[in-house]
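As you look at this complex, bear in mind that one protein chain is not there, while each of the others sits in place.
Right after this comes subunit A.
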Amino acid sequence: MKIETTELGNQVTLAALAGRLDIAGAGAVEAQFAAAAREASVVVVDLSGVTFLASIGIRLLLANAKALTRRSGHMILYGCDPQVEKVLRSTGVDQLIAIVATREEAVGRAGTLVPGGGPA
């Protein structure tokens, strides 16, 4: 499991996850993911490299979305594999965290959530 974080500017961070978000994978990325969620106003999460998502991965997403919300921040997910998206929808995560199809939509949405219009 890998994570790569990129600051897109204006308090928006892109976190690209890749691999299996199972109990081992979640453990490997949780510290860096939490650090990104502590520092940004909006975390845009690229799930296009995630091939498997278990409940521990849902826990990781919800815990950090919650932390962001406490600071009036937001999380946006995009690029879900169909089975991964089914996991998110069947557990109601889609009611709590925005899910969009593409990076363009995610970054566009981020721009409406931060003062000054999002990434430069």
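Worth a mention:
Please note the rule applied: a residue touches a chain if its C-beta (ideal position, glycine included) is under 8 Å from a C-beta of that chain, and two chains touch if they have at least 3 such contacts; residues count from 1.
The rule is short, and it goes like this: contacts and distances are computed from a predicted model.
Hidden chain, UniProt protein name from the list "ATP-binding protein", "ABC transporter permease subunit", "Acetoin dehydrogenase" or "Electron transfer flavoprotein subunit beta": "ATP-binding protein".
Contact with the undisplayed chain is limited, among A:Ala65, A:Cys80 or A:Val107, to A:Ala65.
Of the candidate positions A:Ile3, A:Val43, A:Val87 or A:Val107, contact with the hidden chain is made by A:Val87. Not every partner is drawn; the one left out touches subunit A at residues 22-24, 52, 54-56, 58-59, 62-63, 65-66, 69-70, 83, 86-87, 90-92, 95-97.
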